[in-house]
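In this view, the complex is presented without one of its protein chains, the others remaining in place.
Labels for the chains are A and B, by order of writing; each one numbers its residues from 1.
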Amino acid sequence: MRPVTLLVVAALIVLPWIDPDKFALHILSLIAIASIAAMGLQVLLGYSGQLSIGQAAFYGIGAYTSALLTAKLAVPFPLALIGAGAAAAIASLLMVPITRLTGAYLAVATLGFSIIVYLFIQNEEWLTGGSYGFIGIPRAELFGYVLRDAMSSYYLNVGVAAIVYFTFARIEGSRFGRAINAIRQDADAARASGIGVTLLKSECFVIAAFVAGLAGSLYAHEVRYLAPNDFTFWKSIELLIMVVIGGVGSLAGAILGAAVVVGLPEYLRAIGDYRMLVFGAILIATMLFGEGGLAALFATLGRRVAAVSMRSASKLPPGNEAAR
Amino acid sequence: MSTTAEDGAWLLEARSVSRRFGGLLAVDGVDLAVRRGSVHGLIGPNGAGKTTLLNLVAGVYRVSSGMLRFGARDITQHSTAKRARAGIRRTFQNLKLFGEMSALENVAIGLHAQMRAGFFDAVLSTPRHRREERSIRGQSMAVLHFVGLAGLAHVRAGALAYGHRRLLEIARAIVARPTLLLLDEPAAGLNVTEAAHVSDLIARIRHDGTTVILVEHHMDVVMRVCDEITVLNYGRRLAHGTPGQIQEDPGVIEAYLGRSGENQSAQA
Partner (left out) sequence: MGALSVSQFVDLMVGGLAVGCVYSLIALGFAMIMRATNIIHFAQGEVMMLGCMCGLTSLWLLPVLPLLAVVAVGMASSGIIAVAMELAVYRTLRRRRVPIMNLITATVGMSILCINAARIIWGSEPLRFPELFATTAYEFGGVRVSPQLFWIMVMGVAIMAALQLFLKHTRTGLAMQAMAQDAEAAQLMGANLTRMMAYTFAISGMMAGAAGIMLGSMFFAFFEMGFITGLKGFVAATLGGLGSITGAMLGGILFGLIETFSTVFLSSAYKDGIGMILLIAILLVFPSGLVGLWQKRR
C-alpha cells in the first residue's frame, strides 16, 4: 500500500477520537456514502467509458429496498445491505440491452431508465410512501449492536467505502481492468482481439449498480427518511459532477469529488442556493481547462513536492536538473 | 475454383462475396482461396476494395452476398469477436492501438480471449489471476522480442514512433498465435529499411505456421514475401497467381499503370 494511502486510512480511523463533533462525523458519513456511488460511476465512466446519468435509479432502489426489508420485514441490517445491492444489481440487468449503445445515446437511455424508476418510486405510494416519504427506517444494527451515535455510523460508512475502494483498486492491472480500459479507448480494436464488448460493458453496469445500491442502503439508515426527490435526475448529475471534478479515471478522485460536492456546501453556507449553479460552472470549466480534475491536481502537486524534497535531499542547488 | 480434393489445403475461402454500401458495390462477387501456411497478397489500385474485402473476412462488415469458410466452418454470420476467438486476428490500416496503455499492455489485450480470470479473480487475487498474469507477461514479452520492441515494453503506446506503433499492432495480433493473420497495409508510411524489417517479420510469422493475408501497396514487400497474390480492381478479382505471374500479367499492368505501361515500376 502506498504511504499516502496508509496515512489517509490511519487519519480516518483516528479522526473521531480527535474531534468527535457529531455534525462533522455525520457529514463525513454522507461523503463516504456518496463516494461509494461515485466510485461505482467511476468504474462505468472512467474505466469502461460509459456515461451513465441514471445511477440515481440504483441508489434509490437500494435505499427503498433496504428500508422495506428492515422496517417492514424485520430483516437484519447486514442482509438488508446486501439485499439492497442485489436488488439494484438485478434491476440493472434490465439495462443490459442498452449497453450495446455508446456515447450520448447510452447516456440518454440511462436517463430514460432512471426517470421510469423515479416515476415508479413517486407513484407507488403503497410501497414507497410516494411523495409523503418513507419514515420510520430503523437504525443500522450490526450483530445485535445498534449504531446509535454519529461515531459508530461513521465507522460503518467509512468502512464500507474503504472496502469498495480497495476492491476497485484491484481492477487495474488485471485482465478485467485492461479489457474495459481497452473498450473505453477503442471498442472495435477490442472486438478484433476477441473481447466480448457488450458482456463486459454489462458487467460494469451491474457492478456500478450493486455499489450504488449499497450506498442507497447506507443512506437510508443514516438519514432514516426517504423521499422521491432524493432520487431524481439531479442525484445522477451530482454523481457525475463528483467523478468529473475529482478526475475521470481516478478512484481517489471520486472520493475527493464526493467530499467537494457533499462537504463544501455544508461549510460554505453562502453557497447554499447557488450550489448547483457553481457545480455546473465547474463542470464546464473542468472540461475546458483541465481534465484530470482534483486527482490530477493533487498528483501534480505531489510530484512537485517530491521533486523539491529530492533536490534538497541530494543537496543539489536548484536548476541543476541536467546533473541528474 | 477450389477443388474439393484439396479442401483441406485451403484455410480460408471466400465464395462470390459482395458488399454493397448504398449505391456503391465495393466488392463484387470476389472469390478468394488462401492456402494454409502461405502468405497471400491482396493488391490493387486505390479504391479497388482490398480493405473492404479484408474487413469482410474479419467480420467488421457482413457480406451482402456470398459465403466465407474458415477451416471447416462457415463463418459468414459470425461476429468479429467470435472470429477473433476462432483464430483470425488482424491489424488496421489506420492503427488502432490503445494509446494510453503501455506496449506490453497492448499486447496483453491480444491474449484476453485465451484467459479466463474475471472481476472476482482480480479482486480476490485468486491463483488463477496470478497464474494468468504471469503467463500473459511472459508471452507478451516474448512477442515484443520477436518483433523487436522488447526495450519499449513499458512505454505508452501513444508515445511510440510511428514505425514502432506498426510493429506493436502486429505484436498484439500475433501474441495469441492466430491461425490466420490479416495485415492491412502494415508497411504504410514506412521507409525502405523499416519496410524490409516488416517483410522479414512476415516471413518469420509464416515460418511459425501462421497463414497470412496481406493487403499492401509497397510492392517490394509484396513481391518479396507473398506466395500467391490476388489482384482486385473496381471490386472485382482481376488476376491471381504467383508474384512472377502477376508482374507479367498485362491486365494488372494496365490497371496500375495505364495503357502506356512499359514502366516496370511495379517490380521489386
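Assume a residue touches a chain if its C-beta (ideal position, glycine included) is under 8 Å from a C-beta of that chain, and two chains touch if they have at least 3 such contacts.
Everything quoted here is computed from the prediction, not taken from an experiment.
Colleague: Using the whole complex, pick out the displayed chains that touch the missing one.
Modeller: Per the contact definition above, the missing chain touches A.
Colleague: Taking the entire complex into account, which one of A:K22, A:R100, A:R148 or A:R304 touches the absent chain?
Modeller: From the options A:K22, A:R100, A:R148 or A:R304, the contact with the absent chain belongs to A:R100.
Colleague: For the chain that's not shown, point to the residue among A:P16, A:G49, A:G83 or A:G177 touching it.
Modeller: For the chain that is not drawn, the touching residue is A:G49.
Colleague: Which residue from A:Y59, A:F113, A:F134 or A:F176 sits in contact with the chain not drawn here?
Modeller: A:F113
Colleague: Go through chain A and note every residue touching the omitted chain.
Modeller: 45, 49, 51, 53, 97-98, 100-101, 103-105, 107-109, 111-113, 115-116, 119, 122-123, 233, 237, 240, 244, 273-274, 276-277, 279-284, 287-288, 291
Everything that follows uses one rule, which is that only the chains that are shown with their structure count from here on.
Colleague: So what's the Cα centroid distance for chain A and chain B, whole Å?
Modeller: Centre separation, chain A to chain B: 42 Å.
Colleague: Inside the complex, what are the residues of chain A that reach chain B?
Modeller: 167, 170-171, 173-179, 181-182, 185-186, 188-197, 203, 207
Colleague: Hey, which residues of chain B end up touching chain A in the complex?
Modeller: Going by the criterion above, the answer is residues 58, 60, 79-81, 84-85, 89-90, 92, 96-101, 105, 108-110, 112-113, 115, 117-119, 121-123, 125, 129, 132-133, 136, 172-173, 176.
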